[in-house]
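As you look at this complex, bear in mind that one protein chain is not there, while each of the others sits in place.
The first chain written gets the first letter, and so on, giving A and B; residue counts start at 1 in each chain.
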Amino acid sequence: MSWLRQVPSACYMTLAFVFIYLPVVVLVLFSFQDGLLPVPPFQGPSLQWYERMFDNRRLMEALLNSIVVATLSSAVATLLGFLAAHTLARKHIRFAGGARYLLMAPITVSYLIIGMGLLVTFNLLGVSRSLFVVGIGHVIINLPLCFAIIFSQMGDHQKNIERTAHDLGATDLQTLVLITAPIMRPTLFAAFCIAATLSWDEFIIAFLLSRFDVTLPVTIFEMLRAGLTPEVNAAGTVVFAISITMVSIAILLSTRRKNNNG
Amino acid sequence: MAEITRPPIRGGFDFSRWAIVPAITITVCFFIVPLVIMLLVSFWQRIGGKLEATWTLANYEKFFSRSYLVDALFNSIEVALVATIVSVLLAYPLAHILAYRVPQRWQRFALILAVLPFWTSYVVRSYSWLLVLSDNGIINVALQSIGIIDQPLSMSYNRGATVLGFVHFFTMLLTLTIYANLVQISPSYRRAAADLGASNLQVFLRITLPLSVPGIAVGAFIAFVITIGDFITPQILGGNTELLIPQAIMLQVARAANFPMASVMSMTLMAVVTITYLAFAKYLKMDRG
Partner (left out) sequence: MVNTLVELKSIRKTFGNVVAVDSVNLSIARGEFVVLLGPSGSGKTTILSMLGGFVTPSSGEVLIEGADVTQVPPALRPTVTVFQDYALFPHMSVASNVSFGLSMRKVPKDVRGRRTEQALRLVGLEGLGDRAIDQLSGGQRQRVALARAIAVEPSVLLLDEPLGALDLSLRRQMQEELVRIQKQLGTTFVHVTHDQDEAMSIADTIVVLNHGKIEDNGPPDRIYLKPASLFTATFMGESNILEGTIAATHNGHMQVSTKLGDIEVEGERPAGDTVRLSIRPEQIKLGTTEDNDSIALGDVEITEAVFQGAHRRCRGLAGTNRDTELLLRIPVENSIQPGDTVEINVQPNDIVLLQD
């Protein structure tokens, strides 16, 4: 009779999954709507809204902007996080605990506040809003995460490898570039992917700090304000697909690494 | 032997010691300093379209005297609390089922499946709920066609919709954090308790639940902080029924360009967030794994 005990669990799980997937199904379904409104009844399928979307210059530019900002800010965050993790994992420096708190601090504060801080400051300094400034904001929100991920993987088991490199004549920099970084490549890539995913989907900082050139989430928001059409559905579905691909790659890489170390 | 030379005597630049400097510098310059500046600006005023360093508490007085602004703050806290609590209540059973009822082989797959919609664009996801909940959305159309109701239920453009939007997002997040915590608990604890005569309920209440508190705490903290500072979900789903703090801040920035006022509100929000952090601090320690 054990299957009977499974019934409540199965019911709950089904309901939970329905709840979780409801908006996604609606989103994807009505992106193929052959009609003007993304609401029932479903008429279609039609690719017209995808065509419309790819013809939307502003949207395509925003897509490109998002990719550039995500890639560059994540690369910077990963690099800086790697260097910081290296120092804290290998060297005894004073205020090491304080440094860790400082680096992790931005995680405890809302993105809105971080964005506001930057907006007020740059306005005061006369620096105008731009994608570059958005990039800075994204580095700030991603640096703690990259640092935490990389730091957690810098175990003691690598100490002797680095000691040997030094013993054989390598400088700190050579050891970092030739030995430590290559060995940690999967972790670095995972940190980069996670940062890129967060940056790519980030709204409020991008909204506050950009002007004419915007990122994808900001454009989608603009489209929403203009009116609800299935074009937004199409855009959302494409974003979903790209995000899932990036995350899948990150997961696959991390599984492969675990298998190699086993 | 003559071919091998000694390594050249290098200068003593200790790269390892200084490698952390760029990260610290950026954090200080673009995080700490802006917060300080924002604090300072909150004491200034916008007079005649220009920013004047008047050093006054006028803005704070204005904030706390405007009931709709103070309401916005408390509404935000309420909404965040409700959303967080409901998310925990929905996510915990799901995480528990995933950890203990789903066969081992399928767990990872089921988890990924449960969390996948996390990666739709945040803006788009809130918008999707609007489609689901609106008067001519899926739920109303379905209920009407079955005949359960005559008039569409008003489920959108209100606080309920906002909370629902948040709950949807954070149920997934909390499922993840609670699940991760649960699978780390050694099964021998539960087995030992059962062996000593505890019923399933007792095992859950006395063993599993206390040990899963860290996972709940981390997820709840993130949920609360993100919710209380979120602009998009209330803006899209909440309609004009009530004002939350992030929307109030955006109004000051977009319409009035009144940075001092916006700074005041931001600092108030920051105070709430900081207090929350301090309350959760012991669960948020980060050690080398």
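We adopt the following convention: a residue touches a chain if its C-beta (ideal position, glycine included) is under 8 Å from a C-beta of that chain, and two chains touch if they have at least 3 such contacts.
Remember, predicted model here, so these are calculated numbers, not experimental data.
Touching the chain that is not shown, out of A:Ala165, A:Ala234 or A:Val247: A:Ala165 (per the contact rule at the top). Here one chain is not drawn; of A:Ala10, A:Ala105 or A:Ile183, the residue touching it is A:Ile183. Listed by residue number, the positions of subunit A touching the unshown chain are 157, 160-161, 163-171, 174, 179, 182-183, 185, 260.
Basically, only the chains that are shown with their structure count from here on.
Annotation: 15 Å between the Cα-based centres of subunit A and subunit B.
By the touch rule above, subunit A contacts subunit B in their complex via residues 6, 9, 12-13, 16-17, 19-24, 26-27, 30, 37-41, 80-81, 83-84, 86-91, 93, 99-100, 102-106, 108-114, 116-121, 123-124, 136-137, 139-140, 143, 147-148, 151-155, 169, 171-173, 176, 197, 201, 203-204, 207-208, 216-217, 220-221, 224, 228, 232, 235-236, 239-240, 243-244, 247, 251. Across the complex, subunit A is touched by residues 7, 10, 13-20, 22-24, 26-28, 30-35, 37-38, 41, 51, 90, 93-94, 97-98, 101, 112-114, 116-117, 119-125, 127-132, 134, 136-138, 141-142, 168, 171-172, 225-226, 228-232, 236, 246, 249, 253, 259, 262-263, 266, 269-270, 273-274, 277, 284, 286, 288-289 of subunit B.
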